[in-house]
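The chains shown are only part of the set, and none of them has been moved.
Labels run A and B following the written order; every chain starts at residue 1.
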Amino acid sequence: MTQTLSDTRRQQCTQMVSQTPFIQHLGAEISLLEWGQCTLVMPVGPEHLQQDGFVHAGVQSTLADHACGTAAYTCLRDQQQILSIEFKMNLLRPAKGQQLKAVAEVIKAGRRVSVVQAQIYCGQGDNWVQTATMLATMAVIDSAEA
Amino acid sequence: MTQTLSDTRRQQCTQMVSQTPFIQHLGAEISLLEWGQCTLVMPVGPEHLQQDGFVHAGVQSTLADHACGTAAYTCLRDQQQILSIEFKMNLLRPAKGQQLKAVAEVIKAGRRVSVVQAQIYCGQGDNWVQTATMLATMAVIDSAEA
């Protein structure tokens, strides 16, 4: 049931990442974007850490939430928007590495609600460890409603 | 069953906020700290926003998670640490204002696991709107284990 991402929608998704101040502030970029899928990657700086030297859970939830929202956005029709309703994240292992990556995949692209999961990894090169997992619910908003 | 927060523990909690790079990066400070309770406040800057001008959900989850962890930490014995196991956040309303505030309260201070809820508000002065709610689970770690 996978579909192809149109050029227009791909461009809108790219803007959803490049024009979001907090995502730009973190330095995140799209590394994969397909219908129902979005992977975001960001460099880990000293300012992103917890007091114990690991990446703060809030940085991980930010990247994962935004990847989930963008993944859900790929499945929408023109004139529709995405809003996060809620998300739940489990921290699995301490996050240590040069980069953080959130791999989001839509598991239900609904007419009004989409459900998306994301796996979060920390590392670099060929060496990544899964540090968290997110299950998120997104609202599909028709522009006429907004 | 409320207890008094010892000076030593109060100081450790204060350090848990002042020595966490990402929390300092956001500009967050403690505005209330008692046994089982922690309120964090931060100024909202343009870099904390979503593309639509509202505060990014990730900023809200960061502040709420850290408030929940600090609230849980107030209930621990010496030599114990707190680690986030998981959290779930519902976004209730668009977050717009000069400041963001997370009010966390422990609802179960367990021997091994603590459960904490946080209410997140955005606004300034006497004008605050609740924008999100979090329910979080924290692990109590004995230093000997770590």
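Just so it is clear, a contact is a pair of C-beta atoms (placed from the backbone, for glycine too) under 8 Å apart; a residue touches a chain by one contact, two chains touch by 3 or more.
As the structure is a computational prediction, the values presented were derived from the model and not from experiment.
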Exercise. With 2 identical chains placed here, what is the total number of copies in the full complex of this structure file?
Worked result: 4
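Basically, only the chains that are shown with their structure count from here on.
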Exercise. Quick one: chain A and chain B, Cα centre-to-centre, how many Å?
Worked result: 23
Seminar exercise, completed: Per the touch rule above, chain B residues touching chain A in the complex are 15-16, 19-25, 46-51, 56-59, 61-63, 65-66, 83-91
